[in-house]
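Structure incoming, see below.
Not every chain of the complex is shown here; the ones you see sit where they belong.
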Amino acid sequence: MSSEYGKALKISVFGQSHGKAIGVNIDGLPSGEQIDLEELYAFMARRAPGKSEFATKRSEADMPVFLSGIENNKTCGFPVCAIIENKDTRSTDYAGLSRTPRPSHADYTALLRYGESVDLRGGGHFSGRLTAPLCIAGGIAKQILARRGIFIGAHLSSVGTAKDEKFPLYPTKELFDEVAKKELPVINDELGKKMAEQIREAAAEADSVGATIECAITGFPAGIGSPMFDGIENRMAQAIFGISAVKGIEFGAGFESSEMRGSKNNDPFRIENEKIVTETNNCGGILGGISNGMPIVFRAAFKPTPSIGIEQKTVDVKTMENTTVTVKGRHDPCVAVRAVPVVEAVAATVILDMLLEESEVI
Amino acid sequence: MSSEYGKALKISVFGQSHGKAIGVNIDGLPSGEQIDLEELYAFMARRAPGKSEFATKRSEADMPVFLSGIENNKTCGFPVCAIIENKDTRSTDYAGLSRTPRPSHADYTALLRYGESVDLRGGGHFSGRLTAPLCIAGGIAKQILARRGIFIGAHLSSVGTAKDEKFPLYPTKELFDEVAKKELPVINDELGKKMAEQIREAAAEADSVGATIECAITGFPAGIGSPMFDGIENRMAQAIFGISAVKGIEFGAGFESSEMRGSKNNDPFRIENEKIVTETNNCGGILGGISNGMPIVFRAAFKPTPSIGIEQKTVDVKTMENTTVTVKGRHDPCVAVRAVPVVEAVAATVILDMLLEESEVI
Amino acid sequence: MSSEYGKALKISVFGQSHGKAIGVNIDGLPSGEQIDLEELYAFMARRAPGKSEFATKRSEADMPVFLSGIENNKTCGFPVCAIIENKDTRSTDYAGLSRTPRPSHADYTALLRYGESVDLRGGGHFSGRLTAPLCIAGGIAKQILARRGIFIGAHLSSVGTAKDEKFPLYPTKELFDEVAKKELPVINDELGKKMAEQIREAAAEADSVGATIECAITGFPAGIGSPMFDGIENRMAQAIFGISAVKGIEFGAGFESSEMRGSKNNDPFRIENEKIVTETNNCGGILGGISNGMPIVFRAAFKPTPSIGIEQKTVDVKTMENTTVTVKGRHDPCVAVRAVPVVEAVAATVILDMLLEESEVI
């Protein structure tokens, strides 16, 4: 198994939800990059629990400790290892779950894969908590990219059947910043009210609800990427599915493209301000796996939080009999709300990895 | 760049559409596996052009020649290299396309990435023709898997706005075989008629239309896969985006999950015939990146063929002026029709790779 | 850059000598493996400084803290991250070394590669101290292997021009254990005296001396490995060169083979106790990259510790003028003495990686 992704920039995530610490090792960052820790903490705070009515009340002090690779707030060229200690955990909530696996959690498959020794307290290594280290890596990557005019933003593009508007053709850094500050990170606050309503309704019924997140990357140079298996879509998809609860990804018009005619889906080229652009961006900034200079745009589908307070059918894996389980503990009614910065984080590492891989020596 | 995927089983694709040959190198196949060449040719024939009214009239004799790795119709443990010579090509159709790039093709991004020396005749290395070598690798993988009770099938699940029915909870090998034989590979022929209609209409207007393909894998053992970045979804997505025109992928209920409540999306466990199963399969057979024993199910979104006979806006990259382009040549009005076996092929290689990676030595 | 090796078992090392902590992330260990921490600490103590007259007086409390992957002294299937905090450091000893680089250290090349921000205190990420995390990974791997009858031992096979005897054709676990206990880990204590003499003489002159280490692996099953670029030699060599000061590696008779006739170098097969063995082991247990069931044997050449107390010629990289440098601080006169367990550790991880990669599922 490999809790790692990336080529020129390798991101390795470790830790279990209720173990001693979780963390990330980042190998391949360029040397001499200034890291603004305040900005990093602010970024990480966007995914921290307990901050809004839409998030679990579990309070984490998810502040990272850097063990290596950063000296005097600068990368020194060596692997950056950062950890977050686990403190506020209520392991008793999870006792016995490997015997009566929770539906649509990894309890059952983890048991098959790792046997009795598997540590599933709090979801173990499968926990959404493991997205915090991803935010460390991504927060650093975002700063390195921003310095080169590359910006990354995301918003909650739908919750259940309620939809936010889409990113405009050219999303700005200001829009990204504005969305990031909101309790519910949406573009259109009117639409956001209906989205919030769906979360509240689900929560009121001890239920949960799914959502989608749209992410855009602007300023990424044209001509970066590769055909076939190593293009932007391949690598972004491989990494984004590493975020728990993601069950789908689409680039540009994505599944909508599958309903279109070519004459509508094709993005006409045009000269604008002496640059080659496209009039629409149904391809999401990617043709043949390679960037075309337009914003890179993708959407990820998040399933509803599998932990719900309603009694559910399950089995007892020891006696092989049908039984039920009611999941206790504190859970986000919509896991995607806090995943918005996580999607940005993962996107930032993938994009930085692809830039680092480009060779200019020869 | 890397036109390669896989870990224990590496698939490297090479060749340009109008070069001397295209082919695939397959490194890591188990030794001593019987390869039924007739069955392989029959599988490959499913994606060959010129076979149906829905496919381009370009006739390829896409029969592979095995250069290595197979002796006496058995794998001998060493890399299997197979090539297909390029014969029927009309390169003049493509002259000048790197100067006035076709919308939503890779012409423009390839020019940026590879410079003037790039070989874009017939789409070069970006051509859908490169899916033929994938079918060699996948056809072999399918035979190896079938011998172990693992079957893979796919169907055209939608064309434009017309939809086929979905695979049942437990698709059978018989269903896979039946669908594979059809000119339009759908489950429900009545629904298929409307899908065919959308293709014909697009073709009649020199246009093209998008589609989706649903793929299912049955008999895959439970407990295979990994959390985070190396699970079934990660690896399948990385590979499937290697098929040209794919712009989205979803597992199980996928984007539909994002509209659901957890109480509906969660798959209840149940004992059935002394086995643990789930009553629904919204997770697509995958929890935490690991198989749960249910069929693995995913859908890929294909954009409409970008080559259409209608005049389109483009630019002259030399003079930097707006102009138009009309794509000549023979093209599939719906690229997904012939991609059905390609999706099966890629899925088979990914699944075999994951099996080969599992260690039982210790 | 990548401070990582391995395929099924990935070992990532992080940390700088005088940073907050050094450590290792181990991804891919089988689940449910008991880890005897006392045994691990005892193994690590073999490389710890300050233990013998041949080692630097720097005292490290190199005891690892496990952050993840091990619960109740058992691996739980998830990545194992272990760290060692840095305590006893005298950074002032190293001030200015990036300006007047020490001969045969990485000071100069690190400056070129990473620029002014590089952290070279105590050697930074290049320090021999980074071999401590390798011993954590290797100590764990050794325990997992020993449970399957695979044993790994090493000895100081030469110091300067003084040589120990070689491992016998079939080295035993008892021999490994006996050597490991010695202050100077040699097979023949008489010969060891002359080796010790060379270390003492070098130390007395504020100089250092090179050495070789021979390593043997017994009980490794026959038929594991691969031809060409992924065989035992390829992977072992790639990893062993990761130990600082290694400048050469040879398998079996190695460079001696290059002086031999084929009739002498070839290892005749013979039936012994109903097993196929070879009468000699000039191939070091490896033919065509694959194990033949005989002990795997290799030797690594260690250059003399580059840090010596004698004044040396260097340059001032700022003024571009010739100057001199005298290295202060505490240093091993023969870096290889403490590297004996490190070689065992790296060998153990490579061997375990290769076992884990073998597939028995199909």
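Here the chain labels run A, B and C in written order, and each chain numbers its own residues starting at 1.
Basically, a residue touches a chain if its C-beta (ideal position, glycine included) is under 8 Å from a C-beta of that chain, and two chains touch if they have at least 3 such contacts.
No experiment lies behind these values; they were computed from the predicted model shown.
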Quick tally, homo complex: 3 in view, grand total of copies 4
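Everything that follows uses one rule, which is that only the chains that are shown with their structure count from here on.
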What's the chain with its C-alpha centre farthest out from chain B?
-> C
Of all chains shown, the one whose Cα mean is least distant from the combined Cα mean is A
Whole-Å distance, chain A centre to chain C centre, using C-alpha means?
-> 39
Return the distance between the CA-based centres of chain A and chain B, expressed in whole Å.
-> 26
In chain C, what residues contact two or more other chains?
-> 78
Under the touch definition given earlier, write down the residues of chain C that touch chain A in their complex.
-> 1-4, 10, 12-16, 19-23, 25, 27-28, 31-32, 65-69, 71, 74-81, 83, 110, 113-119, 124-125
In the complex of these two chains, what residues of chain A are touching chain B?
-> 1-5, 13, 101, 103-106, 108-110, 112-113, 125-126, 130, 158, 160-161, 202, 205, 207-212, 222-231, 233-235, 237-239, 241-242, 244, 246-255, 257-263, 265-271, 274, 276, 278-279, 282-284, 286-292, 301-308, 310, 312-315, 317, 320-322, 336
